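Complex shown without one protein chain; remaining protein chains in place.
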Amino acid sequence: MSKLYVFGIGGTGARVLKSLSFLLATGVKCNSTSVVPILIDPDAANSDVNQTVDILKLYESIRSKLTFNRETSNQFFKTDISPLNPDFRINIQDSKKKFKEFIDYQSLDKKNKSLVSLLFSEKNLNADLEEGFKGNPNMGSVVLNQFTTSKDFEVFASSFAQGDRIFIISSIFGGTGAAGFPLLLKNIRSASPTLNNHSHLQTAPIGAVSVLPYFGVKKDDESDIEKSTFISKTKAALRYYEHGVNDSVNSMYYLGDKLVKDYDNHEGGVEQKNDGHFVELAAALAVLDFANETDLSTNKIKEFGIENESQNLTFNDLGDKTKSDILKPLSKYYFFRSYLENALVENLNSDFAIRLDIKEQFLNEDFYQKLKKLNKHLWDWLNQMSTNQRGFAPFTLNPENDLFDNIKGLKPHKSIFGINGLKNYERITAGLNKTAKKMNTSESTEDRFMEVFFDTTEKLMAAKYKL
Amino acid sequence: MKVIFLKYPLLIFIGILVFSSCKRDKENEDVDQKILVDGADKTDSIKLNKGIVKIYFENTLSMDGYINGNTSFKDVFRELLVAVDNENKIDLETEFYLINNELTPTNFGVENTKISEELTPQSTAGKGNKNSSNFEEILNTILQKQDENVISIIMADFIYSPKGESNTISALNKLRTYTKDAFLKATEQNKTLETKIFSFKSDFKGVYYDINDKSIQGINNRPYYYFIIAPTGLMTVFTNEIAPQLKKTKDYRNEAFFTTSDYNPISTEILSSTANKGRLRVRDGNLEVVSYPGEENLKFIGLIDFSEIPVDDKYLMDKGNYSLSNPEFSIKEVGSKKGKNIHFEGQPIKKINTNDLVSIINKKFTHAIYFEAEGIVSENLKFALRKKMPSWVQNSHSDDDRQIYNDSLEQSKTFGLRYLIEGVSGAYLQIGNDEYFNVTIPIK
Partner (left out) sequence: MKDLIANFYELWGGGYLGGFSDQMFNNDLYFPVALYSIIVALAITIIYYYILDRPNTANMKVWMLALLIGAIINAVVAFVSANNDLVEIFASIGEEVPNSFSYDMLMFAFINAIWTLILMFVLSIILKWKSPNSSYIPF
């Protein structure tokens, strides 16, 4: 029984948590009993955060209908994701205020006002906190500090048990993340004695990933955010981390990339919605690496590498461990999703569907509808990563040919006779038929559904690619 | 890809099935042989290899007219002698006797085939009393000399002479009784003894003695008879090897046959498609009436194999000689089967329907019976050929020959013949059963 509390700070935190939930959906291994995502972002309307919350809720709802025990073989959605808060996010109090109201500028004496003016620009002071810190960690650090006295933090501390772990995701060059990470760290390590479990918190295993610049924003005079400042801010933050952060963190993960694509320049809100990027997936892998780490006796600092420096990554460009972690789960889920999208409806009269009692009615129910929605998000995510720079495009996403030719770099085994002579979705249907025959049909429809697809895609990987 | 590869073996497999059902290994037999098997050669099955033909000539005055000069009688006799001599299936000896109150064996000093030439009123004079004609004694003598390797042939006119009897009828009855007794005794000793009677006519140059012993001249043509008595095997030899020559002569008229045997089973087959009225189905020897004809009676032909029955065609084809136990049925006609055709008298030749021909491949039949049924059939068809005196006997019989000179019809008759033959018939009916065969055809 060990939980993993994952704090995702700012936009990056949200996008990494999104990647993490997709990886968990595909069944990538995580040794934690459950993952507790906590999103921290004062920007209530941030599209990335809101989307991540949607996805986490979908995941939770889907998983609630599934059973995982000795008898079940399905590993899609195996890891439990449970919320601390109803919306998976921490409320930042008083976020509707302007910054200067937040720091109670008006009540400061003249000397302090001058100091404040030194530290903060006029724009800063008049900034609307709802929109986040727009790349100003100095503001962020002030606002986020009040987190430690919040109700949410008390709740977090109360639920924390011996053996639980904590992971913090943040970007080093941005606004919210850059400020929030060290603050959060400090508040956990120096938890007030009045808090429950404060001693556990002080000694808790903590991992963190700091994402270095991997994208830029287009030049926009109206916007406060400018990409030329990203690098300098990164340097400043790293200098601080060297002394103030690294000692408190058991496993520190650093990630970044050379290529820089410019996103449209939005300061926040609904419009701040970045395309999925491979770096976010790699950061999610850092979370999992920490969750699965067995030796926490010494502090470690880790970096992430790939095998081939390619503009458009495929599985073969990844390092062996990365490949072995994600190739099968992602591929299997790729087949799963493709079948659901393109073939399931036509095949409701197939042997497996009749045998497992998967009817049209099932497709209209809540479980399946939520699954479809999550799959759409996942598909968008794959699409975005494939067109991004650097791109991650392990699959040919709009195939005209055989589905099994679509994992780049993998050549499927084909034959003339027998089941492997079938092509495309027909081959999957045949596999489903075969798997269903051996299945115990006493489970719920949802369990049967997931199990038949999991087992079949598992066998497909073996039959087609010897994996 | 996979589907195409499997289609070829499938096609080949189906092709093999189709073509092997066509191939059949059958010998090419002669077409005619299959359906022209009308009769069998029975002589081969005889176990005896030798026998004696004892020919008896009734040496009385009334017989002189048959042997006076060249007569048909002598011609036929010669045929008989030659046939016996030429017969080569078994070894036959010929013995010739003159018989009246004495039995005189003779061959007139010539070889067998020439005996008929030597037979004249003169050469037979002085051999016993030519006046006496005690039929009873003659018969007894001959039957005593009958043996299991003997064919006895009596040549006589068989005119009864009721000497001294006042009541003709009671005399005739006595004739019948004596004859019956004689044959009963003979067949008691040898149950297989069979009797055939041939009737002939011949030109006659002599004196006719009527019932009152009055001599009448000027009768130019008279009937005479051969009584042939032999056990079954030898009778078969006679019938197959000798009788045909006699029957070929222009003056042969009729035949009667008596035996204790019956000839069951004989094979029959109902034809479902030849000249039938109503739809029939014949399966495994059962007849099923699928549907009755609308306004006519049910009719059908049954083929039958009479090759075993040593009875002449005239008897076989006389429908009066058959009995049917099922009152619904009657026999319309009895005809003969030759090859693929059926001949009914007075009707055009009917070719057997091809379906029926197929059904009777390799089976032999000699005759055909045309059955008719009134109404719905409720019982099986059972019919039999009765052993009867043939109808010609009555026609050749005379009760009173005193007007013979004026009555030309009377000239072809023999006084008392019926009683004589009834005696023979009575003996046989008493010992054996009264049917040559009977056949039951189940009807559904």
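Order of writing sets the chain letters: A and B. Residues in each chain are counted from 1.
By our rule, a residue touches a chain if its C-beta (ideal position, glycine included) is under 8 Å from a C-beta of that chain, and two chains touch if they have at least 3 such contacts.
Computed from a prediction, not measured in an experiment: that's the story for all the values here.
**Q** Quick one: jot down which shown chains the absent chain touches.
**A** A, B
**Q** Could you tell me which of B:Ser267, B:Ser323, B:Asn341 or B:Ser359 touches the chain that is not displayed?
**A** B:Ser359
**Q** Touching the absent chain in the whole complex: find that residue among B:Ser273, B:Thr366, B:Ser396 or B:Gln411.
**A** Of the candidates B:Ser273, B:Thr366, B:Ser396 or B:Gln411, B:Ser273 is in touch with the missing chain.
**Q** Among A:Ser210, A:Asn347, A:Asn388 or A:Asn406, exactly one should touch the missing chain; which is it?
**A** Counting the whole complex, the residue in contact with the absent chain is A:Asn347.
**Q** In the full complex, which residues of chain A touch the absent chain?
**A** 347, 349-351, 354-355, 419, 422, 426, 429-430, 433-434, 437
**Q** For chain B, which residues reach the chain that was dropped from this view?
**A** Residues of chain B in contact with the hidden chain: 2-3, 6, 10, 13-14, 17-18, 21-22, 24, 26, 29, 31, 34-35, 272-273, 279, 281-283, 290, 353-355, 357-359, 361.
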